[in-house]
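Down below is the structure, laid out as structure tokens.
Removed: one protein chain of the complex. Kept in place: all other protein chains.
In this document, chain identifiers A and B correspond to the written order of the chains, with residue numbering beginning at 1 in each.
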Amino acid sequence: MITIDEVRRRAEADAKTYGYYLTPQPELLQGFLEGLKINEDRYGYPLCPCRLTSGNFEYDRDIICPCDYRDPDVAQYGACYCRLYVNKQVYESQNLPEVPERRPAEKIARAYGTQAAAAKPTSPQAEQEKPPAQAEKPVSGVKKKLWYCKQCGYVVFREDPPYVCPICKAKREMFAEIDNSVEFNG
Amino acid sequence: MITIDEVRRRAEADAKTYGYYLTPQPELLQGFLEGLKINEDRYGYPLCPCRLTSGNFEYDRDIICPCDYRDPDVAQYGACYCRLYVNKQVYESQNLPEVPERRPAEKIARAYGTQAAAAKPTSPQAEQEKPPAQAEKPVSGVKKKLWYCKQCGYVVFREDPPYVCPICKAKREMFAEIDNSVEFNG
Partner (left out) sequence: MITIDEVRRRAEADAKTYGYYLTPQPELLQGFLEGLKINEDRYGYPLCPCRLTSGNFEYDRDIICPCDYRDPDVAQYGACYCRLYVNKQVYESQNLPEVPERRPAEKIARAYGTQAAAAKPTSPQAEQEKPPAQAEKPVSGVKKKLWYCKQCGYVVFREDPPYVCPICKAKREMFAEIDNSVEFNG
């Protein structure tokens, strides 16, 4: 069991790392931290408290907090989809922007399309169950590759590259696949 | 088209990530941000506004902002070559240090030697053109390898290792090549 304090410290440290702030509204913040704790206790990882789980790790991976969409959303809107992470301007103005869902429709469809009956809201208020035991098994349609940032060389092993390079802030278009057959066996 | 505000927010977030500051001189800062925007609109990536482009991505990669030389330069001189990124002491004193060009002569020669006629200043004031269409193709003399930091294990795919490990701050000498034939196929 993770404590609320641990969830809070992790979120604060992560915000500092990326130059972000946590939401300036204390009740919202408390609700998010509780939602993250509930999800981490239940699933083993801090699923976004504002989105539905598919009950399958590989399909939910992109919405584990900090989600894949946080960095481009804070860059474009000043806040993530939840408005848990905000930039300095939003923090100081206390005006939380509307942030549209950036998660691609095909990922949403893949996650919920075949498991609609199992999908549940992940907010603290909602009823939830443990995901099925096969959650960690390979999932059809998720193929991971080694990608690298052409600017700084950062390497990730993912289905698709991140939206923003966490090391040099290059955008997604700067990522390319590492071609093993050519590059590794030299 | 990227906006000046986006360029500024990215630079601010990046400065915060690494514990740096942006230059304390507002006119300089504005000029750098405009230069970065111009370069990003023109080339697709924020080439250093204080250096020449070769018109070839692989030859210019090390001078995309934040350039390969920023971290060792801030550590040694308190500022990067441009003086866009500075440390706390420089920020507070407002005395911008002279920072010599750390870029190795052979990289400069490789970039401009064969394309001297195409090289152009990248400052906002200078005339510039789109790089030739073959810029993304493999370039003779640039062979990428997988390197890892012997201290923390950070992996990069680059021609040569970074000067400073962005994860644990180990120096370049702590990077070694990953030997695929031994390590991967076990």
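Criterion: a contact is a pair of C-beta atoms (placed from the backbone, for glycine too) under 8 Å apart; a residue touches a chain by one contact, two chains touch by 3 or more.
This one's a predicted model, so the numbers in the text were calculated from it and none came from an experiment.
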* Check each of B:4, B:109 or B:152 against the chain that is not shown and name the one that touches it. => B:152
* Looking at the whole complex, which of A:42, A:88, A:102 or A:158 touches the chain that is not displayed? -> A:158
* Structure fact -> Absent-chain interface residues of subunit B come out as 16-20, 74-76, 87-88, 146, 148, 150-155, 167-170, 173-174, 178, 183-186
* Structure fact -> Residue positions on subunit A contacting the omitted chain are 6, 9-10, 12-17, 44-45, 57, 61, 64, 66, 143-147, 155-158, 162, 166, 180-181, 184
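Keep in mind that, in the parts below, only the chains that are shown with their structure count from here on.
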* **Length of the line joining the C-alpha centres of subunit A and subunit B, rounded to whole Å** => 28
